[in-house]
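Missing here: one protein chain of the complex. Every other protein chain is in place.
Lettered A, B and C in written order, each chain numbered from 1.
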């Protein structure tokens, strides 16, 4: 087993990995940019090292800087988390070349399955249906011809991408050039790779993915599906398992397709096979493979009882998967909601600022994987996800009620969040029936506004009582060393300015 | 299903039940004594009603007062939790007589199985071995003769009891009269029933209990065992499941014995069969039955995936148990630690005071069922249990590491707690080997002291930095309406006394 | 002693008075009166009792802004500026044709210069935040009169980026 792991990431996934390491008795090294000097992940690790200024290209995407830290502090393994360098086969090679273990698949498997182009070819060879598309050229004229052949609407997608970044829907030939340009820019910015490809758009599909795992001893398993149809801006916001769409037969066939991919490339460690399912005829198409841990991995952990991060570490250390396909099953129903600092009533625009107060819901079957806590800043530099809220219910109805309870008990003050939007999603008739497809948010929430904004009397009363009872603490509290006074002109302490203490 | 449930209890179990009701869409009524006017359970319920002064006999044990509240507010069911009135068959009859559902077994079953006397007879008739004992008389002279026949040491136990209350070990005839008197007083005080009985003391036994459930449709299941051998003052402090002692065969035989009890009396709702297991020959003896929810029920929930409180409510509403014995299994390993306000280095003396700060550990597989939060008072009037910390690990070793992590991340300031003691227990060689018996604490922790008390430099540095950085907030903060100023003579705000706000 | 507080909600001002009576507070909100028992068990949290009902409120102060989380919802209130200084609308501030940042972010590129003629829908500025790219486009044809930002700059939400005089304005 490893002695010291460097976590080349930030936010909730870095926190998640650090905790798994602590429980395994493995020391941890966090890296951070200047924007994250006081972030949660830097507080929890055994050692925390600055790697650069806020822009990812100069910090979390700077493989050389990170590898230098890993070498200097004597790490013997590196966990890339998701995003950033996690799907960068070149970086994985550098890590391995430096004599460290890479907690993820081999660079060869990352190249084969991580690139949509070769992944589609591999899956097609293995007999798994794929969505019609075009990836033979980057030339705009070729792409225009191909789009016409596929038939509009087409999807423009980033070859190196994921999470909806660089993705564009194009309804007519005239829109294609601008969409290509914009998608390439976003792809280059996000992944350092501007290449894009085209894909046929399936109407109202369901997004269903399978968690897979391989080990160095030739074992391959899948850990069942996650349905991730609830998306905004092509990013998942609500995920659940089991999928309300799948029956035992479809689940078995899709699971076999997922395992075919693992076996085709001798895949080792955690991966996810994404499929589109056409709800009209229940046919499924391979979409892409993510050769890393997935944001929504906790719902799989809740229903299977497997700790995926610990399993990643164990498999990377050469241990076999300690159970067989027959020994793992789905039990109960799990839902995850991603808590974002964003304004759903305003095009899901990200919001930034200081978390003045975070109170996470607690209770049986409620899990919160947070990357931010009271006093932390959400900045413009990174993804505005604050936390993931995961519930495990006895069945789907129970899980939905538990999620609604948990969302309504999640306190986040100081930022605009999507919490009331998520409650509206969870309580929407179409979602409750288990019939929401990937166009659910666009179809039913295009003009969504939060519930009536007139505060009830007791809210005003609470505010006024807090003026009285908090009183002193407001103006006089030095919030952070070097921070500015918050400047409440009503505070009776305002005029005191500085203060002296400790006259003993 | 019910519309409104009165929770006739306080603390963490009241909180647990209120949350289950909220997820089921059932309204809740809390009751409270003057000592609990601002306690957590009163804050969470839809309605909260004062029932009397702090002594339990005038509040939480006052069945008439509670029933009057239930009637007045239109409740259609009552959940008694554990302790207090939960095993009082007379009260259950009053509740049923008032037309409300009693969320628990029938009064008849409570009488048969709740009384140790008739429970032992019932089990004996069903062919289950019982510990030799004497319960035929309350007369001191008879008891002295019986004790001699059973052979010293004998245990004096409360007929109506549980949780070690009223229990005494008597090593010699001369000690018996004082032990009887003291046990009766404690039993009367705790349960309103002074009757006691005698039992043979088995050396170094293991305490292993089975969770059972029956419904009104004749179904009976068990939900496997909990091992509760780690006790201090005959009260459980650490519980786990599966038991490291049981193998599949012993588990099957004990499970069958537990089901025999359920079937013998047509038992409906949740119950627990307690057994002593002699580790020398792995023989087991029926000890007693608890005809109610058990403090340590969460570990069963974690490994079986069944929400026992919701199942109690559903079964009380006449619904059948929604699964069969064959459909329920144990998955992974769960441990619970009870967090007490008490001083393990001083005979586990309870400590009281204000919780100045409570920060509960969060993370995958960590659950906290708390009855107290920041700012709450722990008073002399009730059990000093602050919370239950429950972890679910992949196996026993993983669960122990997770528990150690969680205990070390549990912050409770302002009170003496047993947290560092629990860490010592979890990390003790005998516990780690799974060999701890009920005399574990007495044998290995009689002279236990917390680790060296010399604070490291950085602790002193943190204190000093907090003097500077908290500064203003200390003396000037009005802690509670009507509360006294905390009186830090170092505070620069001290001289200001009162203050004015809101001059608009 | 009765204390009065006012809060601004949209264009409306609401007034709350609080008077202490022993352990309780007599609170009026507009015309409605409430008897409230209030306790502050920790910084930023209030336990309230109104009849048989209990409420847990979390309140955070940020300058004049107040955040209140209560009964499953979060509310934002503003206390009015003490000097009652009001911004004059339409004068002194940015012109009618000004374009503001719809989100806080990093300016990736400024695609126009002062004096440029622009068409409706023409991209003027590219903003990036949290990996999302946003294109600020001209709402109508006109001429760029002022550019307030440059590539690499971090801008706040609502900050004016570019000012445009419309063709119809006759410039």
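The working rule: a residue touches a chain if its C-beta (ideal position, glycine included) is under 8 Å from a C-beta of that chain, and two chains touch if they have at least 3 such contacts.
All figures in this text were calculated on a predicted structure; none of them were measured in a lab.
Taking every chain of the complex into account, the chain not shown here touches A, B, C.
Among A:34, A:47, A:193 or A:278, only A:47 touches the chain that is left out of the view.
Of the options B:1, B:125, B:430 or B:465, the residue whose C-beta touches the omitted chain is B:465. Only one residue in the set B:71, B:185 or B:443 touches the chain that does not appear here, and it is B:185. On the side of subunit C, the interface with the absent chain consists of residues 42-44, using the contact rule stated above. Residues of subunit B that touch the chain left out of view are 55, 165, 182, 185-186, 189-190, 233, 346-347, 349-352, 354, 356-357, 359, 380-384, 408-409, 411-414, 417, 419-420, 451, 453-455, 457-470, 473-474, 486-490.
Seen across the whole complex, the unshown chain contacts subunit A at 38, 42-49, 73, 357, 373-376, 473, 477-482, 501-502, 504.
Here is the rule we go by: only the chains that are shown with their structure count from here on.
Computed from the mean C-alpha positions, the centre of subunit B lies at a distance of 49 Å from the centre of subunit C. Work out the mean CA point of subunit A and of subunit B, and you get 39 Å between them.
Centre-to-centre separation between subunit A and subunit C, using Cα means, comes to 29 Å. Annotation for subunit C: residues touching 2 or more other chains are 3, 5, 25, 38, 40, 43, 55, 79, 82. Within subunit B, the positions touching two or more other chains are listed as 473, 477-478, 481, 501-502, 504.
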